[in-house]
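A single protein chain has been omitted from the complex, and every remaining protein chain is retained in its original position.
Take a look at subunit A:
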Amino acid sequence: MEMVAFYPGCAAKGASKELYESTVAVSEELGIPLVELPQFSCCGAGVLEEVKDILDIVVNARNLALAEREGFKTIVTVCSTCLLVLKRTKYHLDNDDDLKEKVNNLLEKEGLEYKGEVDVKHFHWFLLDEFGEDELRRRVKKPLQSLKVYPYYGCHTVRPYEILGYEPSENPQSLERLIRAVGAQPVSGERRLECCGFHAFWPNPNGSMILTGLNLKDAKLCGADCIVTPCPLCHMNLDANQGRALKEVGESFSIPVLHVPQLLGLALGIEPKRLGLHRNIVPVNC
């Protein structure tokens, strides 16, 4: 398999270390050659756009150009917001020649050029594209039979479709496909595409916690045994802030929340410790 540039994003290097660990473990198991570039910077989580829009573009054009400089065709990330920010940068540069020229003039001074040859994918899209459900199913050693999983997409792997373009934003199925591939059963929830409020956590913590609480409540109502999400930021709200969020909506249960590679890793028979499951705030019994 061709080498891919691994863009973990800041959360996976810190507050969601278990996402980094599980991604590396699953990639080793499946033989995915991930190469993390030490030059990659934080994408700015869309926040840099609020400092100045060209700053957001330049910082991320640099990330894209670094991958191109090292000859990569694909950047794989495990963070939904990093995905959207990188893909949006690519979208703007690929559709606006003036902007591309302006940005390349700056990059040139640092020995970089954005050509537009590198693609950006979320890890779970990459798994589905490279292996497909059938191949993943064949690799499963411990099918997660009878496990009911709530596929919580959140926002930035599905919207806006115009920029992400992987699957219809109104009816994505990638998580359901993965859940079925590991032998588990996806439950259908009304709030699987709703926001967790993470990006307004600082200005409006209560609002953010209400949204997270409602999402957790929906998963419970659907009879889910656990939630799986492709986004470490959603994960932080759903897992680390679970108690606070449920309190905000007058509930007090607990439901484990897994990162995509944690769920897949369990089915591949990887040791829970290598998947960082001991780091999840809500205990995961496996």
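What we mean here is this: a contact is a pair of C-beta atoms (placed from the backbone, for glycine too) under 8 Å apart; a residue touches a chain by one contact, two chains touch by 3 or more; residues count from 1.
Everything that follows uses one rule, which is that contacts and distances are computed from a predicted model.
Peer 1: The complex lacks one chain in this depiction; which UniProt name from "ABC-type sugar transport systems, permease components", "Fumarate reductase iron-sulfur subunit", "FAD-dependent oxidoreductase" or "Adenylosuccinate synthetase" does that chain carry?
Peer 2: Looking only at the record, the undisplayed chain corresponds to "Fumarate reductase iron-sulfur subunit".
Peer 1: From the list A:Arg62, A:His124, A:Arg177 or A:His259, pick the residue that touches the absent chain.
Peer 2: A:Arg62
Peer 1: Among A:Leu34, A:Leu211, A:Leu238 or A:Leu258, which one touches the chain that has been omitted from the display?
Peer 2: Spelled out, the listed residue whose C-beta touches the missing chain is A:Leu211.
Peer 1: Where the complex has a chain not shown, which of A:Arg139, A:Arg159 or A:Arg274 is the residue touching it?
Peer 2: A:Arg159
Peer 1: For the chain left out of this view, which of A:Phe6, A:Phe40, A:Phe126 or A:Tyr166 touches it?
Peer 2: The one listed residue touching the chain not shown is A:Phe40.
Peer 1: Contacts of subunit A with the missing chain: which residues?
Peer 2: 10-11, 13-18, 38-42, 44-55, 57-59, 62, 84, 102, 106-107, 109-110, 155-156, 158-162, 168-171, 194-195, 197-200, 202-205, 207-208, 210-211, 240-241, 244, 278-281
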